[in-house]
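One protein chain is absent from this view; the other protein chains keep their places.
So that you can tell them apart, the chains are marked A, B and C in the order they are listed, and the count of residues begins at 1 in each.
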């Protein structure tokens, strides 16, 4: 975070857009349904850290003031997606969806066809019957995205819009030379769409270039490549990523300090994840899975310090689980006098249910940072991510301390930083 | 902590006594065996946080400089207790005990018959064939303990001695009026031994009154009653308690922040503990068990804040487990949009193996505090206790931050504070 | 089983009544909802062993031919009970209940106010706002029940009616002297209602005396007391009990043969059950709980043969689980050369969902036995019960072999055995 407003009277942001890339997936759909349910008082704000002290005292945009839109490559909308989700995962009930039907229909008017950029076969299959936007060059993709964002702002008279990437995980890749600096990046945008380009990177560029905060909730590269870190500072926009920390990795980053804090030697930490949703299907592509397991394993390895532990992260597709994730971890450790002991846990969570309130929190934090005139990586949000850009700390509790420090710190900076968002 | 030495050159403490009340129980026996195994380089110091950075840079007494003694009511010594432990729990091996036989025999010469003070039936049974010290009044018990401690110091030319209570848990009781102030306490010492008196309290008094640091590793009252908190300040001695945090409660205090840090609502947290050692037998007395479950449950309830969670702590005696503890916890929680999710863990640990290095750590910390001239509650040691006296923080990671702050803080205070210990 | 029809052409029973004592509890409600859902083809018959080969080839009454009625002490009906269940346990969905609304309303017309006989405080509380039938003596209770049953048969032109007790568990008691023989039993019926009488016994008497098969799905005494075993033979009526085997005990009786079949020595088998429904509330009464844990533990102890194992069954009320049962069992065992090993399992089931198809199966089996002219204990149904009357075999797989043998055995006996049910 490079600078922030010194104006403590900066008004709470007003109507704030949340633009979801991958708008009708499970996470995005629950984000929209949940925000409206909370806004209408139909459900308590469980899961929203921003609604609890001391954070609730900050000038975050109200949940009721969030306006949703997004890109989606499949032929669906939030009414249909929510109903499909209800039938599959048993989380939403018919009564709630009936009560929110008008809200979801209205919101669905903000949906726009998504852009396919070097999609994986699984994503291509999802999009097969969908409506996708056409573009021949990376520059055209960017232009298309920005047009959609500006239309969204204007139609809804928004103060700002936070772009959140919740689309399917992209395969990992070596950093292309074009992404090393902003200058190279922008030059290559003019060429033809090549293998290097991915949807997450182009959305990140489009958002930051237009002055909109960007949050990357997936392990895809998004805004955390050097060229875009540079761009965010150049344009004075806040951004953060990567990969929302929702389930097994959250538990790991909570639990690992037990062992280091007692000087116990972790011999093996084996993690088995089973999930059954579209995400699981996409992750059945070994390349996409590699992104995810790398992100999950890195946090643990960082926390254990001692390089001697044998660690493993397995992700398996188990269709009957639908949107539920079951993870079993076995921790084999050595204590005093060579005694071997063990701890195991089973986590049974619904990934979308766990992720959706984080998306809302992140959008609100990004809007606050924007209003305060902050730019660059929002490192105080590390607790939300498996791979928090610019932060070495992986202990969840210590990451929360960063957020508490941010919340408590009087805002500093020059008065000249107030910017009109989205211009 | 009320005062500390301003002399940064205060020498590392030299030969430091560790006086164990309940000297031949599992925890104490492993403490002695382990200290010698580490001192002789036969085992790595796994489990000793004080041997890891940044703490290892402090002027703690070396493990090799610790000298052990203690009170024991049973007829045994460390050679026999270690061998019995090996056969029961499968932790120590014959080769190690053979290598340490001389050390354990020499140490056993420092053992003294324990004092029975209103013992529970289980403790009375343990002591039936043992050698116990005789005393008619509380004052005589105190005098006897102090004579034993002074003899220990003199025989071994110790810089100081830290008294650590690792004896069986005493039943909980209302605070007797005699314990409310030091003046009342000391007056009533002269009377006859009555129901109010307990071994942990008289040992704590004897230690602090003689200027020796006291650490209460059990949930018994020990030094944390008002009269003795007053005494520690009056005599300028450091002390701390209560109840070493080794197993299921440690996991709980590591894990609970996951839920509060994600604003998830814990509906139920049910903890089932099974253990099979002498401690388990003593805890089969419902009154002793009440002390323990109260201490275990309080930490969790404090961490969850929201009073709405249903919590339970059950401790059952399962003889076949011997010194191993198996705990299963089930956490039922609600997330966004009312979705109910669950996490469960199974902890399979050896309580004595987990506790022994904490006893060594605590003795070293207490010796450091003594050398620095600090007095009163060592609140920076909260991470070691289920019920840390004078500390409201139960999150293990935040408690560790207190210790790190203490370790990093330059020592302050007047140069006149250097005291001769044990006077 | 004492006699059976020799007429292999005995027709499949026609319209068969199922009279549920405790008619609007979870088990009974799911029984009725499920039967109608299966009958209408809205749900597959998962859970009904009678719908799978080789049993489906027998002349069991069709699910669509089952007609439901019952006694209930609370003021509710199957429409309301099903809706309440849906909201609580998340099993039924609104669409299904809408489709079955007419069926459930029609069925609810068969409900009759229940009889309170020495109710426990918890049952009394449930009945407080309900409609209960009045009777001054045991004989009047019996007469009232029989009148209800005969009315049910006549209104619906039933071939027979099977009475199934699914009401709350009664506290255990010593066998009263009045229950030792049929003659004493019937004599004492004329006296005043005394402490000895319980609802399950009077319903069992009423059913058997009127020629209706009786199935006791609870651990209450029901028809398995000596006087009623005698009555069933005297009247030539089949009956069976006690205590449906649905969850943790089912797992135990499946799993225990692993250890005996490998000559492994079970050291400890500790079972912890958590449940949150009305049943759990009633079981919070320690006396009712004793019935249940005794029934659960006995099956395991029988299977382990070796009396040396330490066994425990704990049942705890955890409100947030509603109708779900979570059980954790830890099995500590010794193998060759003294090695200690362990197995643990967690069972997460919905008790009513597991029980309801068993009730349907049992009603169909009882109707078949009635049609075949069999009388006395239906020992071939042992696999359905925690405490199968008249059967020492607790291994689930061996119990299933009994059922398979029954299903395969050609029916023997005289052609004259065709009886008019309900006399």
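Just so it is clear, a contact is a pair of C-beta atoms (placed from the backbone, for glycine too) under 8 Å apart; a residue touches a chain by one contact, two chains touch by 3 or more.
The shown structure was predicted, so the numbers you read here are calculated from the model rather than taken from an experiment.
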Selected from C:132, C:293, C:350 or C:387 as touching the chain missing from the view: C:350
Absent-chain contact - pick from C:14, C:130, C:257 or C:319: C:257
Contact set of chain C toward the excluded chain (per top definition): 30, 33-34, 37, 43, 45-49, 51-52, 91-92, 96, 250-251, 254-255, 257-258, 261-265, 334-339, 341-350, 353-354, 356-357, 383, 395-398, 400-401
On chain A, residues whose C-beta touches the chain left out of the figure: 90, 267-268, 270, 272, 274, 310, 312, 314, 316, 318-321, 326, 328, 330, 332, 340, 342, 344, 346, 348
Interface residues of chain B (partner: the chain not displayed): 90, 93-95, 346
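As a working rule, only the chains that are shown with their structure count from here on.
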Centroid spacing, where centroids are CA-atom means, of chain A and chain C in whole angstrom: 51
Chain centre separation in whole Å, for chain B relative to chain A (CA means): 44
Contacts with 2+ other chains: residues of chain B: 342, 344, 346, 348
